[in-house]
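Just one protein chain is left out here, and the rest sit where they should.
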Amino acid sequence: MKVFHFVIVGLLAFFGANCQKDNKSGASKKADTKLYIFNWTYYMPDQVRADFEKEFGVQIVYDVYPSNEEMFAKLKAGGTGYDVVFPSGDFVSIMMHEGMLDSIDLSKIPNFTNVDTAVLKKIKFDAGNHCSVPYMMASSGVCVNKKADGTYDKSWNIFARSDLKGMMTMLDDMREVLGAALKTLGYSVNSRNPEELEKAKNVVLTWKQNLLKFDAESFAKGFAAGEFSVVHGYAKNIFLEYDSTKRDEVDFFIPREGGPLYMDNMVILKDARHKELALKFINYVHRPQVYAKICDFLMLPSINVPAREFTKKKPHYSIEALSKSEFKEDLGADLDLYNKIWQEIRIGN
Amino acid sequence: MHKKRGFSLVIFSCVIAFFYIPLVVLIVYSFNASKSMSLTGFSFVWYHKLFFDSRDLWSACLNSLLIAAASASVATILGTLGAIGLNWYTFAFKRYIQVVTFLPLILPEIIIGVSLLIFFAGIHFKLSLLTIFIAHTTFNIPFVMLIVLSRLEEFDYSILEAARDLGAREIDTLFKVIIPLSMPGIISGFLTAVTLSLEDFVITFFVAGPGSATLPLYVYSMIRFGVSPVINALSVVIIAATIILAFSTKNIYKYIIGR
Partner (left out) sequence: MKRSYGATYSAPVALWITFFFVIPLLIICCYSFMAKGLYGGVVNRFALDAYTALANAAFIRVTLSTLWISSIATMVTILLALPAAYFIARSEHATVYLFLVIIPFWTNFLIRIYAWIAILGNNGFLNELLLTTGVVTAPIQFLYNQYAVIVVLVYTYLPFAILPLYATIEKFDFSLLEAARDLGATKFQSIVKVLVPNIQSGIITSVLFVFIPSFGAYAVPQLVGGRDSVMLGNIITRELTVTRNWPLAASISVVITLITTCGVLLFMRLQKSKSSHVVLDGRSL
């Protein structure tokens, strides 16, 4: 059976090729020529990567993940091979706790001084930045289709409006939704007080009556398609789906009560094999011209002070709009409190 | 008989329509000038991007095809042989094998993915395309085995007896009698395995090594930021390529079953 033989030979060749790739452990002593990055999709413009590769004469191997949780599950269960990862603040503290991060010698990152000290002061998950360098600060907000909704109050309580029932979604993200509710009640997004959380739960349950679904992934597509007229989500998702011509029809705002804020950071994994190159990369990102390019691509406010001179596009919201927002911090064992409440909201009663 | 054919033809056509309507929509959007869901105009911009600006996408695509072909082949071979063994013989571990080869079907994918990752990490087996191949073969095996088994159950055993009486060795019986007569089952199993492998995201995400992205990994991670219509264009290209391949392999199929 010729086909059978062909298949066997093909497989052996395939195996052989792969077994060679496995012998990489001796290569770390050679000059670092490859950098392995694990990042969110669309979070870094291709141009920035290409420029880095050209300038330093190296190759970037770039893999992507859809969420912090999946990235963490993979790394925790034993996925190795990456040098630089981009976790959000609360995950930085978790990963530090689990001993997954390498400490960063800030003297090797001169451009770190470009980062806005006012922002750095707000950071509690890694005060002093021993293991992480901030990348992007952003917040979820509310996006409204101006045509469909008429006048509205720029507040989280837009979700309590029953006249918009069935046209709204909120993120399927426990910290984001509960954080929003906590803020409308005047509490902290990192509250560990069971009474405050119970009140927040009731707020969300009233909102839930008007929601069509909880969606953390496709809200942007649905919003752009006209399925929803009010969504709770991230600006860059929504505007990536929209053409620039239609942008005036929508209004993205950070509600006046403030909300949960997040900071995505660059970290170096403890078992990274190309640490020198990783440090060079992190330093490169905070070069003002480079960082400005990233801000323009994502249309987010710049936390790098000199870069603000170079940005060409106006971000979706300014740093001032975020003044009332708080960073999401890790909750430790109290995560279970939030879990229980979120479960009651999603599938109970 | 004719009326039954009519009814089944109607259902079959409905099923095909059901399958292809989303495909038509997909193709339409691949020619849409803008990224949004509203049709703004006819354009080749996504095809242009696909062929000139998507190096990562093509390497992911190639990985997917390679792994699908390899894992489906190995799963088909292992599964077919296993099904033959289970169907007609009794031996020491039969019960064990029956239960165990059936289990990957039941376990949720994310659990299979994480447990395989823990296993590979535990034995210090480096993550790479090879680990994806192993994972895919593992979850493909029950599908192939069950399909071939159900085919073998209707097998007329007297043909095998006749072959043996005529002096055929076991290996001849295998290649000249059993396999040709179970070909529809083997092909169904193989096609199922290829489809499952091409589509898999969850298991692949956990066991993929750095730099060994497959197509689903590439696409699913886009989900939060809007999946680009370049993927639509790619899908159209894949369909066209498959159809061309299918028609040219019709002859190879005839050769395999020796008609």
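So that you can tell them apart, the chains are marked A and B in the order they are listed, and the count of residues begins at 1 in each.
Here, a residue touches a chain if its C-beta (ideal position, glycine included) is under 8 Å from a C-beta of that chain, and two chains touch if they have at least 3 such contacts.
The model shown is predicted, which means the values in this text are computed figures rather than measured ones.
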Contact with the hidden chain, among B:50, B:67 or B:112, goes to B:112
Which residue of A:143, A:174 or A:279 touches the chain not shown here:
A:174
Go through chain A and note every residue touching the omitted chain.
67, 69-70, 72-73, 76-77, 94, 97-98, 166, 172, 174, 208, 211-215, 217-218, 221-222, 225-227, 332-333, 335-336, 339, 343-344, 346-348
Under the stated touch rule, tell me which residues of chain B contact the chain that is not displayed.
1, 3-5, 7-9, 11-12, 14-16, 18-23, 25-26, 29, 37, 77-79, 81-82, 84-94, 96-97, 99-112, 114-116, 118-119, 122, 134-135, 137-138, 141, 143, 145-151, 153-155, 157, 170, 184-185, 187-189, 191-192, 194-195, 198-199, 201, 215-216, 219-220, 223, 227, 231-232, 234-235, 238-239, 242-243, 246, 250, 253
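Criterion: only the chains that are shown with their structure count from here on.
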Complex interface listing, chain B residues touching chain A
34-38, 40, 56, 66, 70, 73-74, 77, 114, 117-118, 120-122, 126-130, 133, 175, 205-206, 208-211, 213, 217-218, 220-227, 252, 256
In the complex, chain A touches chain B at residues 1, 3, 7, 10-11, 14-15, 18-19, 21-22, 24, 36, 38, 40-42, 61-67, 70, 73-74, 77-82, 216-218, 220-221, 224-226, 234, 236-237, 240-243, 246
